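The complex appears here minus one protein chain, its other protein chains still in place.
Right after this comes chain A.
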Amino acid sequence: MDVDNNFPAAKRIITEIQNIINKDPKLKEFDLIIQPENQNKSPVIYRDHCLGLESWCVRHVYKYVYQRLITIRKQLKRQASNETITLLTSALLVNPEVTTFWNMRRELIIDGCLKPNDELKFSAIVLTFKPKCAEIFNYRRWIFSSISKSLSSTDIVLNELSVGLTAASRYPSNYNAWNHCFWFVQKSLENENFSLIAQQWEMSKVWCREHVSDHSCMQYRQRLLKCLVADKRCLQHLECCASKSLLKFFNSDERPKLMRPSEDYFSETIGVTLDELYFNEDLIVTYQSHESLWNHRRFLCYLLVNIYNTDCIKEVLMNNEKRICTNLLKGNELYVKKHVLWFQTALCIPIKLP
């Protein structure tokens, strides 16, 4: 009651927000609008399917919803009411990092007061404001796993992946977003849907090219690559120029020495990794001094040596890395030296720099 009297407008503001969210299924964005000056005007701004809240009121509104929600939570009897939903909506828009509030929404879903589809929309809007918030991603995954929505429908999965991608673009090093994507890739692999991983492999390549200093996406690619290498069926849908990379990597005279009975599988897995290695080289040459690229490269080399641990591969890899390090020494001295040192210590491959 005390908060109510202190700032009675809070109730009106949160109701307004809830109404907008209920009425507009196409709502796409929420953000705070910096407006320290306070007039007698509604701080809720809604235009072109975007929702804004003026910053002066955030503190007071949050104080109100927080206190109300905690009171409601402390009541032994859980009663789902529209008031709770309205309070939760505003609380989570402003501060999505409170797991308790998300849990309250989970309970409301279980009780049938909230529809899972609407919740996916709502949490997507919250993501536009805090794209890195792990609680939101958890909540979305929970909706899928517990409401037992069939993940087999590719539309749903593709939508989730695009949500993850949008979040990743909005905030650098957004590992949470890529984790979210990978979770769905894993789920689709469990359902024996192998086309998705190939599609993600291509998509993230484009993304990496546009965000060379963001290691989060490369880490996502590393995880994808591990899956690709581990299961032959994943490679089916991959359009790759593996043979070209193979030829480029191994000189023709060395090739026969490498051949083994399981030659097809070998060349494909190695081929994908090599593809990535050459792609990485391109980026390193084009964009100088990005540590993330070198980190990624080290992973690729490590993987290569581990898939097929022969002296031959080590030798070819050594020559290849020597060539690159020599070419790039100017301008990347720090990273090249680190790279050489790592080769020496981790893989026991000596690279001699001129």
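The criterion applied here is as follows: a residue touches a chain if its C-beta (ideal position, glycine included) is under 8 Å from a C-beta of that chain, and two chains touch if they have at least 3 such contacts; residues count from 1.
Criterion: contacts and distances are computed from a predicted model.
According to its UniProt record, the chain left out of view corresponds to "F-box/LRR-repeat protein 2" among "Trafficking protein particle complex subunit", "Rab proteins geranylgeranyltransferase component A", "COP9 signalosome complex subunit 3" or "F-box/LRR-repeat protein 2". From the options A:Leu27, A:Cys57, A:Ala124 or A:Ala167, the residue with contact to the chain not on display is A:Cys57. Within the set A:Ser42, A:Asn103 or A:Asn193, the residue that contacts the chain not displayed is A:Ser42.
Considering the whole complex, the residue from A:Phe7, A:Tyr62, A:Tyr278 or A:Tyr302 that touches the absent chain is A:Phe7. Within the complete assembly, residues 5-9, 12-13, 38-43, 56-57, 59-60, 77, 111 of chain A touch the chain that is not shown.
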